[in-house]
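Attaching a single structure in structure tokens format; questions to follow.
For this view, one protein chain was removed and the others were kept in their places.
Let's look at chain A:
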Amino acid sequence: MTDPTFRAGFDAALETAINTALNYDPATRARLQKLDGKALELDLTAPQMTFCLGVEGERVCVHRHWEGEISTRLSGSAIALVRLLRDPAATPAGVGVSVSGSSALLAELQSIMRDLDIDWEAPIAQLAGDVPAHGIGEALRGVSGWLRDNLGRAPVAAAEAVSEEWRLTPPRAQFEAFVDDLRDLSLATERLEARVNLLKEKFARRGAE
């Protein structure tokens, strides 16, 4: 069993990171206040870890033990949970996350996470001043936009490269057509089997007469 000191350190670091980030997004803090007292349990399968995120006023608290009521429980890999919370097209079943408890809290959290808009310029301005902070902020926004666009397209681009360029797998359309043919063949075989069985029964009855 892990020493509770290490786990407490991890929880404290995560809690500090979340709340420091929230300090620079007043709109999200205000929305969180409406969820005061609610708790979300995350049961991660990869890496294996369970923790509970509780909302206390405008703060998010990370707990290892939570003896209060759990509003919603999510179970899945860390990547799947992040996708579920950040990707508007993601559904729990689609990304492999199981949900129990209130789905209203999940919907609200998804909405909050998608609208999250942390003003990174503010902490930089406190250290470097307004003008350099704006320049750095612009550069960071540019890099972040480029990363978001390219990382969003990356899975599609990778799939195209594997099938179209390197010919390691068949193209999607060809594969889907093959699957359809296979399904038709399977149905036709089942029908044929049923007919053969019927004929067998018929011949068996004639033989008996």
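Going forward, contacts are C-beta pairs under 8 Å (C-beta built on N, C-alpha and C of every residue); 3 or more make two chains touch, one makes a residue touch a chain; residues count from 1.
Quick note on the criterion: contacts and distances are computed from a predicted model.
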item	value
Protein that the absent chain corresponds to, by UniProt name, given "Molybdate-binding periplasmic protein", "ABC-type multidrug transport system, ATPase component", "ABC transporter permease" or "Ubiquinone/menaquinone biosynthesis C-methyltransferase UbiE"	"Ubiquinone/menaquinone biosynthesis C-methyltransferase UbiE"
Among A:Gly9, A:Gly94, A:Gly129 or A:Pro170, the residue in touch with the chain that has been omitted	A:Gly9
For chain A, the residues touching the chain missing from this view	3-5, 7-9, 11-12, 37, 56, 63-65, 67-68
